[in-house]
Structure formats: structure tokens, C-alpha cells
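Only a single protein chain was left out; the remaining protein chains are all shown in position.
Right, chain A next:
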Amino acid sequence: MPTVARRALSPIRLRVRPGGVLPILALLAVLLVLVGLRQPDFLDPPSLMSFLGRSAPVILLAAGQYFVIVSGEFDLSVGSLVTAQVVVAARLIDSDPARTWPVVLLLLVFGALVGLVNGLVTTRLRVPSFITTLGMFLILVGAVYLWSDGAPKGGLSEEFRRFGRRASEDVPLLGRVPYALLVLVVVAALAVLLMRSDFGRTLVAVGDNPRTAQLSGVRVWRTRTVAFVLSGLAAAVAAILLGGYSGVSFQAGAGLEFGAITAVVLGGVALGGGRGSVVGAMLGALTLELLFALMNFYGVSGALRSTVQGAIILLAVAVSATRSSSR
């Protein structure tokens, strides 16, 4: 857990600052060593690449969730949004390859729109985002069931599924690089650039102290709404990858919102906003996936996943709360 990693590193005080990525990197390294001891071939390029590809959707969702959390809000709707996207894509494409690209575009618009509604309801109608996005979660679940009469219809085209299950073959050194990983790398680079931009710095400032931000001319409502839109877009991309990888079902996105929140918290981002980096959030997601893989290798029941997530959230928040109050 992060505490242990911090203790171990405390002699190197200089860059260990709250919200930095060093603790999560250390934890990730520890887990990699443990995995390597138990299952040495996991670290070979082919299996590592496919692990990264499989983890891409969750990492993307963590990045999306990061924008919302660092601005001081929550997005609980992303799991059901992913489900809705996959089911909608299957029905609209209906196995017709020609519809692939229009539907991909539509999914992005759909994701952005859901984020926009989340953002506007939260900021303009002043509904706490916890409630707004919980409501959106339920609305999407119900709407998808209704629209598909209780069972997913149609099917995804092979072109659509390509993003989630195919790979770029024969890459030097790495061998097989999943498309999902390529998508992830591009999105991650964009996210990092965004967080270095004026918008990114302003977003964190809004989460840190919205009053100061407002009195410095920030349109707080707009900034937060954009964060929700980014989370919706991230969910759309994650849905495209997930649909391709694991196919169409009502369970496609189940529980992903909590996975994303756990990952963000694990990555050193403060709930309530104002602290943490998008890289930390994405590393948090990777660490979480690696932890699940490790549990798998050691024969721990997969049923414990949500218990582990819950424990991580409580522990991480408790640690950061006691640390910040002691200052």
C-alpha cells in the first residue's frame, strides 16, 4: 500500500511531495517484482504488451475520472455509460462494416453529450455531482434496457472490434503491440499536454479553491463542465476498446466507475480536488490491474476484487486525510 512505499522511500525526501507520482511508481515496482517472482514469463514482451492492451480501457477511464475528481467533483456514470455505448454500437452497426466509422463518431458525441449534461446539472442546477452522476447512471441503465427490450441486439462489425482485439504485428523489440495500447499512448500524451496547458492548471486550481479561482476570473462552472465532457469522451473511447475486446453485454461496463475512482485515489489524487497528476491517476489504474493479475497468480478469488477496491479507497483517503491534518 502507498504508506509502505512512502516509508521505504523517505530517505529520498527531495521529490516525494504530496500528489507526486513517486509513491505510485514505487508501489508499481514492488508489484512488478512480486509478479516476476511468481510468474517470470508475465514480464516477457508479448504477455506484457497484451496485459497493457487489456488494461487500456480502465486506464483511459481513470484519466477521464481524474479530470472530474481534480476539479472537485465525481463521475459515477462512466460504468453505465460504457455499457450503454457498447449496446448502442451493436444495435446501430448491426454487423454492417460500412457503419463502423459513423457509429464511432456518434459514440464520441454521445459520450461528450452525457458529460455535458452531467456538468451542466452539477454546476448550473447545483446538484451535487455525486447525485447527478448517480442519477445519470440509473437513467442510462434503464434507457439501455428499454431500448434493447432486455437483451442486446445486433452485433459489432469486425472493423469496430479491431481496435479492441487486434494488434500491430512485428514491431521491433516489442513484437505485438495491441491497437488498444496505441490508442492509450496517444490519449495519455494528449492528457499530459492538456494538464500542462492553461486549462489544465486552471482545472486543478478550481478543485483546490473555487472561490479564489472565481475571483481570479475563472468561469468555474465552465471549467468543471469541460471536465465532465472529457470524462464522457474517455468513457466513449474505453467503450470502443472494451466492446472490441470482450463483446456486447449488459455487463460491459459494470463496476468500472469504482475501478476508475479507486485508481485515481491510488494514484495520489485527492478526493475533493486540487491535488494530483493525470499520470499518477493512470499509473494508479495500471497498478490496480497489476494487483488483480497478481491476486490471480496467487490464486486469490476474483470475488475479492471489489473488497480490495473498497479497502484501497478507504485506506488511501484515510492516509491522505491524516497526513494533511498533521501539517
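Convention: a contact is a pair of C-beta atoms (placed from the backbone, for glycine too) under 8 Å apart; a residue touches a chain by one contact, two chains touch by 3 or more; residues count from 1.
Rule of thumb we're sticking to: contacts and distances are computed from a predicted model.
> For the complex's missing chain, which UniProt name, "Sugar ABC transporter ATP-binding protein", "RagB/SusD family nutrient uptake outer membrane protein", "Formate dehydrogenase major subunit" or "NADH-quinone oxidoreductase subunit D domain-containing protein"?
"Sugar ABC transporter ATP-binding protein"
> For the chain that's not shown, point to the residue among A:Val204, A:Ala236 or A:Ala252 touching it.
A:Val204
> Over the whole complex, note the residues of chain A touching the chain we left out.
17-19, 198, 201-202, 204-205, 208-209, 211-219, 270, 274-275
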